[in-house]
Every structure is written in C-alpha cells, then in structure tokens.
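All protein chains but one are shown in place.
Here is chain A:
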C-alpha cells in the first residue's frame, strides 16, 4: 500500500511586522513545516512501520526554498518526495484551493496512492479545504478533521474518528482509496534523529514542472484577487498594566482579590 502525504512549508510571522502591499514584508517572515502536516506525516510513517504501508511519499507545491521543510519530512521518515513548481505558480497572485487541487490531482494520478493524508489546514492561509477538494477531484472518498485512524486497512476500509465541536467525535468508516485531513493530537510527531537527517540527504526529491505533469498553466489562473492586507483594528478596550513584573503582578493580585479570588 502506498501513502501520499501533502506537506506544505508555511510562513510564520514575528510579533511585530509590517505589511507591504497585500503581503507581509519578507523581513518579518520565518518558515516551518505546517503543524498539521507534521501529524499527517507521522501517521503515515507509523503505518509503514506497522507494516500496513510499504511506501510513504510526500508532495509539496512550492518553490525551491521549501526544500528545507521537505528534507525535514524525509528526515522524519518519508521515503521520497515530489516537489511541484512552475513559472505559472511563481507568477500567481494567490494560490487558492482550486489551483492547489489541480496541481495535486496530477500528482495523485501519477502516484496512484491508496491513501492520501493532508493536514486539516495550513497555518498561514488556513483554507482548511485542499484535502476534501482534492478527494472530490480525483474521485476518492474522504473524511475531514480526523483525530484517530485504526491501523488496520486490510479490508479496504479506514475506520476513523472525526473530531466535531464540543468534545464529540463521529465514528466513520471510509472506503479506500481515500483522502483524510489529519487533526493535531492524532499522534505525537517524532523529532528527526541525526541518522534520519543524514539519510534524508540521500533520499529522492523529484522536482516537476507543469509540462512534466501534463498540466496547463491555466490550471492556476485563479479567479480570486487579494486586494488588501492589514492588521485588524483592535476593538479592544483592554486595560494594560505597565511596569516591572512585580508591579504588574501586584496589580493583577489586587484585581483578583477584589474579585474575591484566592485567600
């Protein structure tokens, strides 16, 4: 059984930053492997270690700079990686769900995995939608916001728990092939070992452009236009205590006593 894990490098933002046009100024951006994708990857690696899967392949739609995160995924146990990039993508103003779905479809058709794992959402754009849109596009079954997967896929069914609101879980059986969007907490993602990091350097990381995947540049001609980005105007009337930590702690202690908290 082959598993495909969609992993994305996401941008992180420093506490203070500036917006430049419709983007955050690069100087204030960092990068990490998307939190949700770390859990999806770990689940896939555990399935391989349990002998349920034979191969774990990652796919990333992103530029060369994102290879640091892809190597991290390889170091944590993925067998090989595919990275898709194309001038058409570099020129796109906004990578929406439609565009990502079209690109990822081409990779799913080439790899023909039995199970695709994505994160519930990307930490920066937070569309929360790519996994389910992809499933529909390639004709796979799906389940969104999965926080438990039984590691017994032998009868062609994935038994999952979907985490609903308010501490309620839905138990669902999904026929394979399927796409599952993985929620944080489903497992405890491992750290990459030194050995893993060394091995990752030798693992295959295939780079494909649109022509290699038979994709047309129009695949990413989005209909969405980002017209503004700004720091939300604070509606808050929060009272901020200033001073040394002894002073601020003192002010808070006074408030708490006033509210009848604590002896």
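The criterion applied here is as follows: contacts are C-beta pairs under 8 Å (C-beta built on N, C-alpha and C of every residue); 3 or more make two chains touch, one makes a residue touch a chain; residues count from 1.
Definition applied: contacts and distances are computed from a predicted model.
Student: Quick one: the chain not pictured, UniProt calls it what, "Simple sugar transport system permease protein", "DNA-directed RNA polymerase subunit Rpo3", "(2Fe-2S)-binding protein" or "Electron transfer flavoprotein subunit alpha/FixB family protein"?
Tutor: "Electron transfer flavoprotein subunit alpha/FixB family protein"
Student: Please identify, in ascending order, the residues of chain A that touch the omitted chain?
Tutor: Output for chain A: 11-13, 15-17, 19, 22, 24, 94, 96-98, 101, 120, 123-133, 135-137, 141-145, 159, 161-175, 178, 181, 184-185, 188, 222-232, 234-236, 238-241, 245-246, 248-250, 252-253, 255-256, 259-263.
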